[in-house]
Structures are given as C-alpha cells and as structure tokens.
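Here the complex is missing a single protein chain, while all its other protein chains stay put.
Chain lettering (A, B and C) follows the sequence in which the chains are written, and residue indices restart at 1 in each chain.
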Amino acid sequence: MSKFPENEIELTVPFHDIDVMEIVWHGHYVKYFEIARCALLESINYDYPQMKASGYGWPVVELWIRYPRPARYGQKLRILARITDYDPRLRIEYEIRDAATGERLTKGYTVQVAVDMSTREMQFGPVDALASRLGC
Amino acid sequence: MSKFPENEIELTVPFHDIDVMEIVWHGHYVKYFEIARCALLESINYDYPQMKASGYGWPVVELWIRYPRPARYGQKLRILARITDYDPRLRIEYEIRDAATGERLTKGYTVQVAVDMSTREMQFGPVDALASRLGC
Amino acid sequence: MSKFPENEIELTVPFHDIDVMEIVWHGHYVKYFEIARCALLESINYDYPQMKASGYGWPVVELWIRYPRPARYGQKLRILARITDYDPRLRIEYEIRDAATGERLTKGYTVQVAVDMSTREMQFGPVDALASRLGC
Partner (left out) sequence: MSKFPENEIELTVPFHDIDVMEIVWHGHYVKYFEIARCALLESINYDYPQMKASGYGWPVVELWIRYPRPARYGQKLRILARITDYDPRLRIEYEIRDAATGERLTKGYTVQVAVDMSTREMQFGPVDALASRLGC
C-alpha cells in the first residue's frame, strides 16, 4: 500500500473508442489514465489550474501500459490512480478493472517532470507546491 | 542494428494534437507510432487486411514511450519503426526525430500477440504468416 | 416539445480535449453528442448491440454543430439528446449546457440512415426494430 494519495473513478467505454476488433483501441487508455490522474490531482488540490498558478507545467516524460485483457463497448470500468513517488519526478500508477467483476484489465504508470513556466527549464528536486500537498 | 525490417515515415504535427502547453499531448504519439507501424507492416505485406486474411488479430499488449523533448504545432517529424522480435511476440521499436535537424524527440516500443480470430485464443509460438514474411 | 424520447447525460471536460486557446477543440463535441446519443438509444433499448442484433448499422450521414460559447477544462456539462424524426431517417438534436448555470453552449443535430448489414444497402422507409421501440 502506498503512503501517498490514491483515487478511483468510474467510466463507461464510449462507442468512438472501439476499433475494428470490437475492443478499445490501445491508445485510448492514455485518456482513461489521464481522467483518473486529474481526479487524483484535483483531490489534493493540485490539478491543472493549481499547477499553472504554482508556476509549473508537468509534462508526461514516460508512459507504460500493459493490456492483459481488452475492454469493450459499454463496459463499466474502475480506474485507480496512485501516486508512488514525487521526488524528483511525479510517478503515478494505474489499474483498470471491470467495475462489476473487479477483474483487472490494464495497468500502467506515467512519470511527469516539473517545468518552470517562466524559464521553460526543468526543475530538479521536489516542487514545494506539490510536496506540501503530499504532507512532505 | 536489427536484422529485421524497418521503415520510416514523415508527418506534420496537426493543430488538434496540441494541448494547452502548446506541445503535442502525450497520448497522440500512440497514433504516430501506429501510422509508422502500419507502414512498416504494409512494406512486408502484413498490414491489417493481410493479418485478417491470415486468420489472426494482433492486439497491442504492451506500450512504452519516453518523451525527452516535446513536439510542436506544424513540426515535421520522421518516425522510424523497426521490428526487433517476432517469436513469440511481435515487438516493434520506434524513434521520432525532428525531420529537419534529426534531433530525437521520442522513443518507445509496442508488443503485440497473435489472436486466432476463429477461437479468440492467443497463439503461442510464431505465426507462419508473419514468420515467412520475415524470411524466418 | 418532441413526442419522441429524450435523455440527458452529464460529463466533465477532460484535459485532453482542450486546445491551445484553453477551450474544447471543436471536433471533440462530436464525441459528447455521441455519448448522449448512445445513452438515449440505450434508454429505448436500441443502442449499438441491439442495432447489430436487428441486422442494421446506422451510419451518421449528416452532422451540424453551432458553438455560441466555448467550454473549458473541468467544466461540468449537461448534454440533452432528443429524437426529432425516425422516418425515413433517424434525426437527433443536441443541446449542451453548463451544468451549474444552465447556460447553453452548443447545439446541433445528426442524421443517421439504416444500412442492412447483410446486403450493405441503405434501407428506405422506417425500420421496424426502431419504429416499434418508438411506439410508432
């Protein structure tokens, strides 16, 4: 179990995310991760508007996804996002499960770095605006 | 250097791929990889129509991307896709470079498995239809 | 007021739908319309799985959208979808409002035709599977 915050959302697979094989096209999971990540960051009051106010952008610099089982049209999904590290980079893990059965379909992580919006330079070391919200 | 086929395409970053930070939203690179992968598979006569005719679907089961440098609106990109393995899984690596300077912006890989379309079961071991096209 | 069914859904604008101008890119509203349309069709038991079982596909053949006011990141939207005609074509109107204030942001319509999946031919006149669900 993580000592850092986690948050879970639910969503229903829309028709436009389904490909010719009648499964979610693999690139759309990046959106599902992002919706879960933004809800998590909002829950600690550090979503995009607060990031911007703090003077930092947080581009994603690494992404990994494993897809053991496909999701299908109309399927209800639960997406868990969990912060696993924040210093020097913000690392978030994800798990997507079928909302009804709890079966795990997809997992992955993203890594983000802080970029100072005034200088466009990458910030090394923890960003106070984030660390303080994590109680660190 | 790979003994397997590789192929390079060029594309220009469209406006709808740019986010609030004025850079390509990280999820859109999955499309760029796919366009390069399909061109590569077409070059060995095993793109989606030939996959289907061979009785197999090839879902992506793993994806990894690293983004050292962002791409911007209107930027011309060169995307190299290279098969690095086919047995038991099809693994393809990607490099995205600025078309003018050659600077590397993004790299990554995908892993695909063969699924027998009649039984919906995963195929273990190499698929003849692919292996023969790779001269294996 | 329509004599045909209508249905309303709610959604929150995700980060990946926002463009450089900090507003929803105009093409993403087509997804919002579709999510509302599918929920409406599901409410009369004629969503994609039932369409398929009835032997018909229903491609969109016309789309119109007017955007008086932009939507922004994190904004909660209410999207109303309303069937306004079904013979010979399925016509659905949409209204997108700010969920909090009720201010109308966007409106539009789509037109769909029935295509017999066995012959790939367009069906002229009403389709029983749809008409019966509309009580016609």
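Throughout what follows, a contact is a pair of C-beta atoms (placed from the backbone, for glycine too) under 8 Å apart; a residue touches a chain by one contact, two chains touch by 3 or more.
In this text the structure is predicted, and so the values were computed from the model without any measurement.
Enquirer: Quick one: say which of C:44, C:60 or C:99 touches the chain that got left out.
Expert: C:60
Enquirer: Using the definition of touch stated at the top, determine which of C:20, C:44 or C:80 touches the missing chain.
Expert: Per the contact definition at the top, the residue touching the missing chain is C:20.
Enquirer: In the whole complex, what residues of chain B lie against the chain that is missing from view?
Expert: 14-16, 30-31, 34-35, 38, 42, 47-49, 73-74
Enquirer: Determine and list the chain C residues touching the chain excluded from the picture.
Expert: So the residues of chain C touching the missing chain come out as 20-21, 23, 26-27, 30-31, 34, 48, 57, 59-68, 70.
Enquirer: Taking the full complex into account, what residues of chain A touch the chain not shown?
Expert: Per the touch rule, chain A residues meeting the hidden chain are 15-16, 18-20, 22, 25, 27, 73.
Criterion: only the chains that are shown with their structure count from here on.
Enquirer: For the protein chains shown, what form does their contact graph take: line, ring, star, complete or other?
Expert: Looks like everything touches everything, fully connected.
Enquirer: Using mean C-alpha positions as chain centres, tell me how far chain A is from chain B in Å, no decimals.
Expert: Chain centres of chain A and chain B, defined by C-alpha means, are spaced 23 Å apart.
Enquirer: For chain C, which residues are shared contacts with two or more other chains?
Expert: Residues 15-16, 73.
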